[in-house]
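See structure below.
With one protein chain withheld, the remaining protein chains of the complex are depicted in position.
As written, the chains take the letters A, B, C, D and E, and residue 1 is the first residue of each chain.
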Amino acid sequence: MTGLVTLGEAMVVVSANEPGPLAPGRIASLSFAGAEATVAIGVSRLGHPAAWIGKVGADAAGAMIVAGLRAEGVDVSRVRTEPALATGLMLRERRTADRTRSAYYRKRLAGSCLGPENVDDELISASRLLHVTGITPALSDSARRAVRHAVVVAREAGVTVSLDVNYRSLLWSRNDAAAELGFLVRHADLVFAGPQEAQLLVGDAPPEQTARALTALGPRQAIVKLGAAGALVAVDGDVLAQPAVPVTVVDPIGAGDAFVAGYLAAHLDGAPPAERLLTAATCGSFAVSVHGDWEGLPRQGELPLLTGDDVIR
Amino acid sequence: MTGLVTLGEAMVVVSANEPGPLAPGRIASLSFAGAEATVAIGVSRLGHPAAWIGKVGADAAGAMIVAGLRAEGVDVSRVRTEPALATGLMLRERRTADRTRSAYYRKRLAGSCLGPENVDDELISASRLLHVTGITPALSDSARRAVRHAVVVAREAGVTVSLDVNYRSLLWSRNDAAAELGFLVRHADLVFAGPQEAQLLVGDAPPEQTARALTALGPRQAIVKLGAAGALVAVDGDVLAQPAVPVTVVDPIGAGDAFVAGYLAAHLDGAPPAERLLTAATCGSFAVSVHGDWEGLPRQGELPLLTGDDVIR
Amino acid sequence: MTGLVTLGEAMVVVSANEPGPLAPGRIASLSFAGAEATVAIGVSRLGHPAAWIGKVGADAAGAMIVAGLRAEGVDVSRVRTEPALATGLMLRERRTADRTRSAYYRKRLAGSCLGPENVDDELISASRLLHVTGITPALSDSARRAVRHAVVVAREAGVTVSLDVNYRSLLWSRNDAAAELGFLVRHADLVFAGPQEAQLLVGDAPPEQTARALTALGPRQAIVKLGAAGALVAVDGDVLAQPAVPVTVVDPIGAGDAFVAGYLAAHLDGAPPAERLLTAATCGSFAVSVHGDWEGLPRQGELPLLTGDDVIR
Amino acid sequence: MTGLVTLGEAMVVVSANEPGPLAPGRIASLSFAGAEATVAIGVSRLGHPAAWIGKVGADAAGAMIVAGLRAEGVDVSRVRTEPALATGLMLRERRTADRTRSAYYRKRLAGSCLGPENVDDELISASRLLHVTGITPALSDSARRAVRHAVVVAREAGVTVSLDVNYRSLLWSRNDAAAELGFLVRHADLVFAGPQEAQLLVGDAPPEQTARALTALGPRQAIVKLGAAGALVAVDGDVLAQPAVPVTVVDPIGAGDAFVAGYLAAHLDGAPPAERLLTAATCGSFAVSVHGDWEGLPRQGELPLLTGDDVIR
Amino acid sequence: MTGLVTLGEAMVVVSANEPGPLAPGRIASLSFAGAEATVAIGVSRLGHPAAWIGKVGADAAGAMIVAGLRAEGVDVSRVRTEPALATGLMLRERRTADRTRSAYYRKRLAGSCLGPENVDDELISASRLLHVTGITPALSDSARRAVRHAVVVAREAGVTVSLDVNYRSLLWSRNDAAAELGFLVRHADLVFAGPQEAQLLVGDAPPEQTARALTALGPRQAIVKLGAAGALVAVDGDVLAQPAVPVTVVDPIGAGDAFVAGYLAAHLDGAPPAERLLTAATCGSFAVSVHGDWEGLPRQGELPLLTGDDVIR
Partner (left out) sequence: MTGLVTLGEAMVVVSANEPGPLAPGRIASLSFAGAEATVAIGVSRLGHPAAWIGKVGADAAGAMIVAGLRAEGVDVSRVRTEPALATGLMLRERRTADRTRSAYYRKRLAGSCLGPENVDDELISASRLLHVTGITPALSDSARRAVRHAVVVAREAGVTVSLDVNYRSLLWSRNDAAAELGFLVRHADLVFAGPQEAQLLVGDAPPEQTARALTALGPRQAIVKLGAAGALVAVDGDVLAQPAVPVTVVDPIGAGDAFVAGYLAAHLDGAPPAERLLTAATCGSFAVSVHGDWEGLPRQGELPLLTGDDVIR
């Protein structure tokens, strides 16, 4: 039985190695990224079978993404290769040591063209958890329908639904986003959001109230991610807080998805909310202490490296 | 007075440093490319004022291209920055030491949207040479019209027109290409083509006959590029041949454009055909002995490095 | 149904990037290697399910090997992780551009301790092809028994047995090797050997005679690998020759295993001997045109890159 | 009309990539540096035409510097190439993560031989701002005369004169420096100095008093650079302070020149003193968040990246 | 007269350049390491003749270690090359920016096989200082006897004996370690220990008491290393403290050995305890501000770079 199923877009990432404006002769590293793919990798590394549904092009970039996910133990048997479309790409400039700027090549490309026909109902129905984000529905109409379809299938099958709000203002209007995310949150059992993202759904409020307000929309668990300030969860009427796990930050990208992966993996472990938050925060710290979106995610048994008293040599 | 004006598309190039399939963690180098931009750089490096007309996005990639051309002394005052479109990108896999595969992100992006309105008639009329290629008209309708417009303006002003056939089968059909390239070749004074490209215009024949046949279409000079076998030119009823200048090949990309740059620079120098061919072949060898499309092009005074008897230490 | 099952040792490879003696501050690349693992990757890349049986340590090196094989689609479900032993390691100095020297850290480590108890009889019996090499039996007594056991199981189940002689003079004496390899060749359907390796089994003779002599020991197909001179196969009384496929050599390591992978994949495709040899030679050329033992192996559809007339741009 | 004209020396920089003593096999990056060149780049990047006057050798290093400045839009039409002299060079060891040591190869080389004959009086007279530093007059007698000449020409033409004291104790004695810098400061409208540099001119005092004392020597605006403690300006009898803009420091070199560039660009914008200081401090922070002296300088529109509330993704 | 003699094991270090799990294609740097070798290098760099006794294999790794020590001026005339054994190796994964994990390949290899027969009694008797650590006796019986032998020889010759406790729990049991280290500390004149290491010998106590308790076992000077909290020394009944010298940490490995090297070099200089501690702390900070175990150690005249008021440009 698959622990987690997720669906979305994954893109090649071309990421300048050193801070500074792009210039001829500069060196960049290749990898791939996608919020849902990162969550699938994180959950798989922590020991739960995870599957990712998405589309890639019939090109070197697509082959790299599929092999990369497979290396991490993610089930890619439902990934479709689109012969006529290129795999999406993101070009990341590290403008300064702290500021990253990305150009996206994704519109009308393979990943954005995911549709309901790519969703495997049986796979979802036979899994324990479906995870979706607010990025995929913003990519195209068909992608929006794919996410809705997956959520509806999961609900009907009694599969837990997890939603990371992940509002991307460049992809759609505030109104469109509020409408679609409203639908999704009402069908979700767990919801993750940053304070500004949550505002879209429940208005402006302090984090604790925000978390409670999110549960009022339907989800049993609402997790508010506060970055360096940690996170809190509203569950069963209680609100628990968790500070960030201290670590030297190498690359802030991917922290939020790593957090979600940790939370969901602990959820699949049957861990109580406080432990879920701790695992989540630890995964976030692992992610930012390594370059790349998912490369730093912890494997089973590695969590104590950052939280334990282990003397490491 | 500008020596050479050219117009076309320039893209960011992300080029894997080592041979092998793309994979997470692999290193790539950033640069930019574009057949006409390479010709402008080559002509400028050899001492003739050169201008490039094109469009880039209002992004880091576009800024890199403009700065890169400016560094080489190319006049970029007519480059337009398109606020709403991204700069095109090419992802190059060196699949083996000898085989490169590229994925293009260019459709509907800034460079492809060049139009007649971007062409500066006065600049062209006041220049000595207009150079166009068969790539730009294949990018979009507006780009096709831009090239036609530039050629017509040049002809009317008595400016020499140079055409590199550069047939790209992925961008348009053989029929569309034959029609448009037929128009351009009939308006050109110089035409450059590989044997297979020439076939599109004059049918299959040995190189020498091909060159003569091309002149029969209108151009006074027809140059057939034969790669490692050198090149030949038909001019004034004569055909001259030039073997390739021997060199260790590091990266075969850009050889053809470098060849054209060398030929046109020698043309602007007033050199006779045999010397034009030699300069052209030398530029081609410089280009392939350095990574990148244009980085290896020779500066004034450097040509004897490959052709002369100079002892270099 | 698994196409190919193989068993052996895989080690981390630390390979100096540039030629020259090892020195502080020099840069090296990490990867992994193992003759049988390379064959499994090659067969998997060409579209046939492949499984690799072996042991790794419970360390970062072991995790890297397992993830690396999984990325390539190789079934690693029978790989055992040995908690008390380290994964083997090979330190490669490129002493000159053409000469590599390796130090091995493998004795009594995880990979060498493979034993018959690690062999999954059912997996073998349900596969189409078992591939073994002369390296694994030379590693330890238990490894020798594991290989014998696998071969016997395959024979009993009617599974085709492939043997690459791969004689390593540093690991065992000529006499020990001749005895064990004699046993294996008598139980094999296909045998691969270099001319010097074959000498161990059939004495000194020209390649064609060598190939015929090998078939006289039992195998229906005997393939003699001649490096830059290509290869030949004796099958059904005929001997066919195949020259090497020309390519720029970047790293000669892994050519032999790539050759075997290509041959076996074509065998699984049901291709005739001449096509098997061509696929084998092409795979060998792919391997040497990329750094690393297996990184350059072709994926389905890539073979024409080196053999076809494809214009690649 | 040129916004800023400046004159000075520019050298190739060979900068060890990693901290530690120089050793065979270590990797270094190539770039170029020069206080005035950095200011010209910074002003040009922020949108004001800037010209740099200097001398380079007829070598690869000189060509690199000229192309590098041209890439940044700096007018290099007055740069002279000295056929008989080499371009200067600086070898930078990063002895520890925080401590850089440089060896200079500049004496009697091209850049040091700048003379009054290289100064284009018309260019200066037609510009809005002349910027000079205390480094150039310390290089040679002719360079000293060149700077004096430029300052006199500017004063006579009513062009604003800016001076960065930039006292380099290795290049001249305290007495010589005090005399020459005294002359320059008396002819300057703006003066920039660190606290220790200012001491040379106005004795020891707290920063605020120092700034006031500098204006008493003639300049209408005196800016004291305090590094991590920010900066303050005395202007029209007022003293304004500006803290440093917080940023992760990657390479502290170039901060002072970036600060000056920002101040002068804002001055050319007609911005009030407080805004000039903020732009200056922001430019300083951009510079130190990227490797190299000038590479990190902000382009127009980028200032809010460090100061604004922009959510960057 | 040799200032310092030491004996121990040195291994090749393969150290991943970037944080993250090991993966194919990742880049690593080669160097060598060994606690005693680092001390010898540190003492030599600060101007005192130092000799290192140890064994290496007859391989590229062994040649690298010997050349590396020789480069630093360490006397390697007593290093033995063992033809039949490989040089040890350590594979370092930087799992996160702050956490390093190492796999060791050392058991039964050249360095571990050091024995009393490799100890040159005359060299020790003619030196001013013998330095040993708690690592070497944990490697093998013969290594244990070698260390004991060296200590006894030194005592008899009136040579000062220094011991760095350096307890490695992976190499031997707490009981074995306590017994052997107890013997060594009773024969030592100087002893260095971290708080947890000291516990093995004198039980749990605050640092100051720990230092005093260590002197009660025999040594005249006992230095407790407290990492970021600095260090303290008990000598002649007094306890002196020294905070850490502030520095940007690039790589924490090697700090302890650098500290010992600084202390012993200052001891050989005849410096008083407070100055020894300051030199020790400064060496520790040099070491951590550069990658590698010993690469950052200061040379004579460099100490003021971190402690002095030198303006460095």
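Heads up, the rule we're going with is that a residue touches a chain if its C-beta (ideal position, glycine included) is under 8 Å from a C-beta of that chain, and two chains touch if they have at least 3 such contacts.
Since the structure is predicted, the reported quantities are computational estimates derived from the model, not experimental observations.
Visitor: Of the chains that are displayed, which are in contact with the missing one across the whole complex?
Guide: Result: the unshown chain touches A, B, C, D, E.
Visitor: Could you tell which one of D:Ala103, D:Ala126, D:Ala179 or D:Ala228 touches the chain left off the display?
Guide: Checking each option in D:Ala103, D:Ala126, D:Ala179 or D:Ala228, the one touching the absent chain turns out to be D:Ala103.
Visitor: Write down which of E:Ala67, E:Ala157 or E:Ala178 is the residue touching the left-out chain.
Guide: Counting the whole complex, the residue in contact with the absent chain is E:Ala67.
Visitor: In the complete complex, which positions of subunit C touch the hidden chain?
Guide: 18-21, 23, 95-102, 168, 196
Visitor: For subunit E, which positions touch the chain that isn't shown here?
Guide: With respect to the unshown chain, the touching residues of subunit E are 63, 67-68, 70-73, 299.
Visitor: Considering the whole complex rather than only what is displayed, give the residues of subunit B touching the chain that is not shown.
Guide: Subunit B touches the chain not shown through residues 247-250, 285-286, 289-292, 295-296, 299, 302, 305-306, 311-313.
The working rule: only the chains that are shown with their structure count from here on.
Visitor: Can you tell me the least number of steps between subunit B and subunit D, where a step is a move to a chain it touches?
Guide: The fewest touching-chain steps linking subunit B to subunit D number 1.
Visitor: Averaging each chain's C-alpha atoms to get its centre, pick out the one most distant from subunit C.
Guide: D
Visitor: Have a look at A-D versus C-D and report the one with more C-beta pairs in contact.
Guide: By number of C-beta pairs in contact, A-D is the larger.
Visitor: Taking the mean of the CA coordinates per chain, how far is subunit A from subunit E in Å?
Guide: Inter-chain centre distance comes to 46 Å.
Visitor: Just how far, in Å, is the C-alpha centre of subunit E from the one of subunit B?
Guide: That pair's centroid distance is 61 Å.
Visitor: At which residue positions does subunit E touch at least two other chains?
Guide: Within subunit E, the residues that touch at least two other chains are 21, 23-26, 95, 101, 292, 295.
Visitor: With chains as vertices and touches as edges, which is it: line, ring, star, complete or other?
Guide: Looks like everything touches everything, fully connected.
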